[in-house]
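To start, the structure under review is shown below, and the notes come after it.
A protein chain is absent from this complex, but the other protein chains hold their places.
Chain lettering (A, B and C) follows the sequence in which the chains are written, and residue indices restart at 1 in each chain.
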Amino acid sequence: MKPPSSPSDPLFGPLFGSPAVDPELDDRAWLRAMLDVERALAAAQARTELVPAEAAAAIAAATMAAAEAIDPAGLGRDALAAGNPVVPLVRELTALLPPSATPYLHLGATSQDILDTAACLVAARSLRPILADLAAVADQCARLAEAHRHTLMAGRTLTQQALPTTFGLKCAGWLVAVCEASGTLARVRDTRLAVQFGGAAGTLAALGDAGPRVTAGLAEELGLAEPALPWHTNRTRVAELAGALGVASGVLAKIALDVSLLAQTEVAEVAEAAGGGSSAMPHKQNPVRAVLVTAATRRVPGLVATVLSGMAQEHERAAGAWHAEWPTLTDLLRLVGGAAGHARHLLTGLRVDAARMRHNLDASAGLLLAEHVAARLAPALGRTAAHDLVARLSRDAATAGRPLRDALLADPAVRAKLGPTEIDEILDPAGYLGSASEFVDRALALHRDAGRP
Amino acid sequence: MKPPSSPSDPLFGPLFGSPAVDPELDDRAWLRAMLDVERALAAAQARTELVPAEAAAAIAAATMAAAEAIDPAGLGRDALAAGNPVVPLVRELTALLPPSATPYLHLGATSQDILDTAACLVAARSLRPILADLAAVADQCARLAEAHRHTLMAGRTLTQQALPTTFGLKCAGWLVAVCEASGTLARVRDTRLAVQFGGAAGTLAALGDAGPRVTAGLAEELGLAEPALPWHTNRTRVAELAGALGVASGVLAKIALDVSLLAQTEVAEVAEAAGGGSSAMPHKQNPVRAVLVTAATRRVPGLVATVLSGMAQEHERAAGAWHAEWPTLTDLLRLVGGAAGHARHLLTGLRVDAARMRHNLDASAGLLLAEHVAARLAPALGRTAAHDLVARLSRDAATAGRPLRDALLADPAVRAKLGPTEIDEILDPAGYLGSASEFVDRALALHRDAGRP
Amino acid sequence: MKPPSSPSDPLFGPLFGSPAVDPELDDRAWLRAMLDVERALAAAQARTELVPAEAAAAIAAATMAAAEAIDPAGLGRDALAAGNPVVPLVRELTALLPPSATPYLHLGATSQDILDTAACLVAARSLRPILADLAAVADQCARLAEAHRHTLMAGRTLTQQALPTTFGLKCAGWLVAVCEASGTLARVRDTRLAVQFGGAAGTLAALGDAGPRVTAGLAEELGLAEPALPWHTNRTRVAELAGALGVASGVLAKIALDVSLLAQTEVAEVAEAAGGGSSAMPHKQNPVRAVLVTAATRRVPGLVATVLSGMAQEHERAAGAWHAEWPTLTDLLRLVGGAAGHARHLLTGLRVDAARMRHNLDASAGLLLAEHVAARLAPALGRTAAHDLVARLSRDAATAGRPLRDALLADPAVRAKLGPTEIDEILDPAGYLGSASEFVDRALALHRDAGRP
Partner (left out) sequence: MKPPSSPSDPLFGPLFGSPAVDPELDDRAWLRAMLDVERALAAAQARTELVPAEAAAAIAAATMAAAEAIDPAGLGRDALAAGNPVVPLVRELTALLPPSATPYLHLGATSQDILDTAACLVAARSLRPILADLAAVADQCARLAEAHRHTLMAGRTLTQQALPTTFGLKCAGWLVAVCEASGTLARVRDTRLAVQFGGAAGTLAALGDAGPRVTAGLAEELGLAEPALPWHTNRTRVAELAGALGVASGVLAKIALDVSLLAQTEVAEVAEAAGGGSSAMPHKQNPVRAVLVTAATRRVPGLVATVLSGMAQEHERAAGAWHAEWPTLTDLLRLVGGAAGHARHLLTGLRVDAARMRHNLDASAGLLLAEHVAARLAPALGRTAAHDLVARLSRDAATAGRPLRDALLADPAVRAKLGPTEIDEILDPAGYLGSASEFVDRALALHRDAGRP
């Protein structure tokens, strides 16, 4: 019977994490990863005949038993003396071994070898559900981009309605960003999460000249990359992971921000499937998932900065900066996992109110098409004259609170060039979308390609 | 029987936290604080006759029961629907009340009222042991400053030995910084940790005009400050707390850095009482407490930045930035608590090797006193000539690997002005300490004053 | 003729800075401050008879001449050799002195003494216009709070309309935050910006026992605080300044965010006096000042984190972390100056559309008052029954798209308790504002008190 994991932060944790990712990051997941490394190390050393096969088997059995027998909280308490949990872990594992096998446990390794490799395992294991959730987010973006390819809405810049666009193009923009962020994250996972094996000072002195072969075997055992050198104080791998998580976080934050803004009472173009309701105020639909994505992603940039500023690590092994990586990396993975999970729910159930989008677009009564009108008058009137004329008519219409169409129809200079049908055609937002639809196609193609092996 | 708290992060937590502070920050501590706020709110409303005394008593009893009956992990799971744990908390509390009291629970309050006030309670409660540990750190600095007022050592600038100083003065510098940081933190606790009470939109509309009186009563019940206005989206209080924690963290980081550098094998001027030893290498005394202070404090600046960048909160209540404060603030308090606790241990048991300090100081064979020699020759030779002469003799001595004293004694121009006794007096580092001792006195006085009520 | 300053970043600088503050922060301002420190040091030493009066006078004259004669860019280039600009500055100043005065320049000082004191001078001088702009921002908030004390608008939480409030109360909330941030900033300026004087290793050895008296004189000369000890590697003062700037930045960011949201096309409740217009789209009024406040304040939290993480400075003087403070502090002051200046313009010219606020508030057709209705029915029906009834009627009204008033009037249970007049009174948002007006009074009182000496 496997003892239950202690969820980290049971009260606030569920708001910031995800049920799919959190179990890959808790204390038992870290314990399991450290045990896997000790097991794999003995196995790799058995392959190179540094360790007898029976000893490796005994170590494998002990790590199996230890996964249930060892209490992470006890390790945590005992970690204080040496400054890391590997020292007490090796002690407890040793107690589970037959005497003949004890010389072969943790052979030639230093605590950081175990912890760094475990960190890469934990990262790789949690990235599986994270990338799955990001893929689902991308699928939802693609679904919405396709479904709303022709759903007209106001394009907004610097908080102001600017030109017509489509909701499909907005979702295509999200899609491209998610694909890019996922691609980078997958690349970091596949190529940069590596085993660490250097021994006390990075020379693997205790193994004679067998070190590199053991490292290669360890990498094979664990499915992680094999580094050219130990990287005890070369933290590019950790920093690249943090950076890729930071980018993914930013991409999700942008989607959540857009949804929050579109869900505002006065805009009301989208709503969450299960908005945080209020029985007294049935119109109130808090965009809870968007709020939670925002909350999780806001915590990420500071953590990335912590990792980056911790890259300056002293000599052969660092006095503090390395230690600060463990919880920081765990938090980064948890928060991006939470944000991805919430975003997936958010988009899966997103209610899109195309009529409201059209309503908001039409509220400016044609002014968003003023640029189009001027462009159509330019060949005849000259660019500047056309522009000035339309600007004046727009201003007048806005001041008078009447549609631009009326102002155009009433102006002799315009009417000399454009008939009512042409004016209606020019003022049709569906006719002024440029490459919106092609851009949707491109985003969908990119998504299809991203899905290919 | 009170159910055990779930320590947040059982594996790595003990390395970064403190047994004195962590229990004030875990899920049960937050639950207890939220329940205290609900109880105090009813009590304050009973005083203003908005709530019958029996209802307030029933609510008080229910919050007592709930502290044991309610599972924080359950609240955490149920928090997802509304985006915060207060909504399910009120539901569970209601179930513990007699029907007659239910209308009076949470009266006129919004979730943020409860959570912000609870956050201030949690902060105030965890600051008690944090400030106690900081006071102990200051006491240790004072003890060392006094004890080592005359312990000579090399003053070091930009990594190079520069001039003589005393270990007492170094500790006096730490002391002043700790007193300043503690003073600021205590001031923030006493004046800026406040109750929050504004109702759904900050008007306290549901209470008619009774709101401000209830706020005053709530502040009295809980021993927190009474704000002029609700501060739902005015986060100066939270940001000042974060800033003060950031400063305290930086002060502790500086002490740990100095200890780490002084404990280097090649310097060896201090050692921790219980350095992380290695049975195979008895000379190895890892400065574990210094490492853990460094690790904890490195995580702080990014968290302060998260709080500061979260101050831009929308309208009457924010959509995410507020939520990100809860775990960030908890982490900040935990890390400063951990750093203070480790620093206290570090300094309490610090082993100071005065002989080694003197040895390292003497290793430059008088060169650190060259400035002093030149100053004493200046009246006779002129400043520039004196300086140039001493510079030349110093260079020669360094190149030849012989003491500056020999070079001075062998130089006729020097000998025309200074006899051997004078030269020895000038080269005595104890005679070139300027105001070091007075600075120690000043720091000790500042510490005594800081301790006064 | 004073040579012109080189504005730092001429292209983007004006967007992020302020014409009132930038000149206090550029290269000439730093040069002037360093020269002032050298002058004041000689003057303070003349008072204690370490320096002849004529030498001090010559030094004062040389610093006057140097302010124009010395090219900051040249200093900058020459700073590379020693790692700071004070070394070449002293060399250039020496060349401007009569030989008799040269021994008395920079007497007993180290480069950091000059630069730290200059930094405090630069901060103090730039805080004058910054605090003036913050005071103007507060005045504008007070003006708007008073003027719009009765201007009804929708209170918004988590992006959704929630309850009625007033624009006056919103401005009162801004006002309190600005007063708090300004107060803290002024306190830091008045009590924490201090002279630095410690000599090469913080002992003031070169001055015998005269050091502290010189420090006191230096403080008096420059109008800065006198520290108990040199603070070469105790960076609490710098960190507190950075923290206070961070809080001020956050307060301004919140105002800008609210304005941006209220200025959205679909909300349109406020507009900037001179919004970034577009001749083709007369309805477009980019809230440019709000955008620039947002841009400036977004850069601040990372800079505060840089200062905080730089507090761990080695031994007696640091090897890099100190150097990183100069441009970081300059940027912090410039950005808060820019944000304050833009916010002042923003609020001074803010166009408030009270009719539009009322329109948006009424758009929910009474639903924002549902809580009020339920509260009024509760005494008769019981709280739960009243709540359920109103919730059902609200939902029905929302679904049917008709006003809540109609639903209430049509319901027999409601009508049994409430007549049309009472219903109208209950549904009047002006009657459900709780303590909004009292809160405005409190904020205005706090502002008046803040203005007093």
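Definition applied: a residue touches a chain if its C-beta (ideal position, glycine included) is under 8 Å from a C-beta of that chain, and two chains touch if they have at least 3 such contacts.
Values in this document were obtained by computation on a predicted structure and should not be read as measured data.
A.B. asks: Specify the residue from the set C:Leu105, C:Leu207, C:Val291 or C:Leu381 that touches the hidden chain.
C.D. replies: Residue touching the absent chain, from the options given: C:Val291.
A.B. asks: Hey, which of A:Glu68, A:Glu314 or A:Glu422 is the one touching the hidden chain?
C.D. replies: Candidates A:Glu68, A:Glu314 or A:Glu422; residue touching the omitted chain: A:Glu314.
A.B. asks: Of the residues B:Arg395, B:Arg415 or B:Arg448, I need the one that contacts the missing chain.
C.D. replies: B:Arg395
A.B. asks: One chain is left out of this view; which of C:Pro230, C:Gly302 or C:Gly366 touches it in the full complex?
C.D. replies: C:Gly302
A.B. asks: List every residue of subunit C that touches the chain not included in the displayed model.
C.D. replies: 6-16, 27, 30-31, 72-73, 75-77, 79-85, 256, 260, 274, 276, 286-288, 290-296, 298-299, 301-306, 309-310, 319-324, 326-328, 330
A.B. asks: Residue by residue, what part of subunit B touches the chain that was omitted?
C.D. replies: Within subunit B, the residues touching the omitted chain are 154, 156-162, 260-261, 263-267, 276, 279-288, 291, 302, 305, 309, 360, 363-364, 367-368, 370-371, 374, 387-388, 390-391, 394-395, 398.
A.B. asks: If the hidden chain were put back, which residues of subunit A would touch it?
C.D. replies: 83, 102-103, 110, 155-159, 162-165, 169-170, 172-174, 176-177, 180-181, 184, 199-209, 211-212, 228-231, 233-236, 239-240, 243-244, 246-247, 249-251, 253-254, 256-258, 261, 294, 297-298, 300-302, 304-306, 308-319, 371-372, 375, 378, 383-384, 432-436, 438-439, 442-443, 445-446
What we mean here is this: only the chains that are shown with their structure count from here on.
A.B. asks: Here's a test of the contact network: exclude subunit B and give the groups of chains still joined by touching.
C.D. replies: One piece, even once subunit B is excluded.
A.B. asks: From the C-alpha centre of subunit A to that of subunit B, how far is it in Å?
C.D. replies: 33
A.B. asks: Please work out the Cα centroid separation of subunit B and subunit C, and write it as a whole number of Å.
C.D. replies: Chain centroid spacing, subunit B to subunit C, equals 25 Å.
A.B. asks: When you check subunit B against every other chain, which residues touch at least two of them?
C.D. replies: Residue numbers touching two or more other chains: 83, 256, 294, 298, 301-302, 304-306, 309, 319.
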